[in-house]
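Pasting in a structure now, in structure tokens, and then I'll have a few things to ask.
Presenting chain A:
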Amino acid sequence: MTDVVTTGLLLDGLIALLLAGLAFRLLRTRDLFEAIMLFVAYGLTLALAWIRVGAPDIALAEAALGAGVTGALFLNAWHRLAVRAGSDDRLPMEADP
Partner candidate 1 sequence: MDVTPLLAWDALPLAVVLSSFVPGVMIMFLKEEQARLRNSLNMAGAVAKVALVGLMLQGVAGGASYEWALEVVPGLSLTLRGDALALLFVTLSAVLWLVTTLYAIAYLEGSANRTRFFAFFSLCVTATTGLAMAGDLFTFVFFYEALTWATYPLVVHKGTPEAIRAGRTYLYYTLGAGAILVVGAVWFQVEAGTVQFAAGGVVDATAVASGPITWAFIFAFLLIGMGVKSALFPIHGWLPTAMVAPAPVSALLHAVAVVKAGAFGITRLLHSLFGIEVAWEMGAAVAVAALAAFTIVYASVRALSQDDLKKVLAFSTVSQLSYIALGVALLDPLAHVGGLIHLVHQGIMKITLFFCAGLIAQTLGVKKISDMGGVARRMPLTMAAFTVGAVGMIGLPPVAGFISKWYLGLGALGAGQPWVIGVLLASSLLNAAYFLPILRTAYFDDPDPSWARGAEGPRPRLEADWRLVLPAVTTAVFSLAAGLLAASSWSPLGWAILIIEQGVL
Partner candidate 2 sequence: MTGAELWTTAAVFGPLLASLVALGGRPAALKAGLLLGSVTTLAGSLGLWLQVLQHGPVRHLLGGWGAPLGIELWADGFSVVMLAVTALVGAAVSLYSLSYFGDLSTLDAETSPAGRAARYFVPLWLLLWSALNGIYLSADLFNLYVTLEILGLAAAALVTLAVTPRATVAGMRYLIVSLVGSMLFLLGVALLYTEFGTLALEELSAAAPGGPMAATSLALMTVGMAAKTALFPLHAWLPPAHAGAPAPASALLSAVVVKGSFFILVRLWFAVYGGGSEAGLVLMGGLGAAAILWGSVLALRQRSLKRVIAYSTVAQLGYMFVMFPLLAPEGLGGPDPRWSDDAWIGGILLAVSHALAKASMFMAAGNMSYAVARDGLRDISGVAHRLPMSFLAFGLGGLSLAGLPPSAGFVGKWLLLREALSAGGWFWVAIITVGGLLTIAYVLKVLRHALDREASDGDFRPVPRRMEWAALLLALASASLGVRATEVFQVLLQGGVQPWT
Partner candidate 3 sequence: MTSLDLYVWAGVVVFLLALHAVVTRAHLLWKVLAINLMGTGVFLILLAAPARRDPMVADPLPQGMVLTGIVVAVAATALALGMALRVMARTGSPFLTVDPETEEPDPDAPEPPR
């Protein structure tokens, strides 16, 4: 390994590993809620990666849009399924109309 192993490189290696691992885990799970949580985590790690790559704008957008809004959309969809399924784990504010 010619170039010296700097701390930056270690951090990037960790982030890259985390990204791949989260993605693999996310695509293999059987439970939807777990998948969505992993997806939000993946989004935030990705925001970290964008900072490391030197793109702060993208980091902010990724965190807000990639993890935030998309995560909210998925949770909303999950909620729709949960309400449909009639299972009891509905969100607290969902008082029965």
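On the choice of candidates, all candidates are chains of the complex that A comes from, given by their letters.
Observations on the structure shown:
Rule of thumb we're sticking to: contacts are C-beta pairs under 8 Å (C-beta built on N, C-alpha and C of every residue); 3 or more make two chains touch, one makes a residue touch a chain; residues count from 1.
As the structure is a computational prediction, the values presented were derived from the model and not from experiment.
One candidate from 1, 2 or 3 touches chain A in this complex, that being 3.
Note for the complex: chain A touches candidate 3 at residues 1, 3, 8-9, 11-13, 15-17, 19-20, 23-24, 26-27, 32, 35-36, 39, 42, 46, 49-50, 52-55, 57-58, 61-62, 65-66, 69-70, 73-74, 76-78, 80-81, 84.
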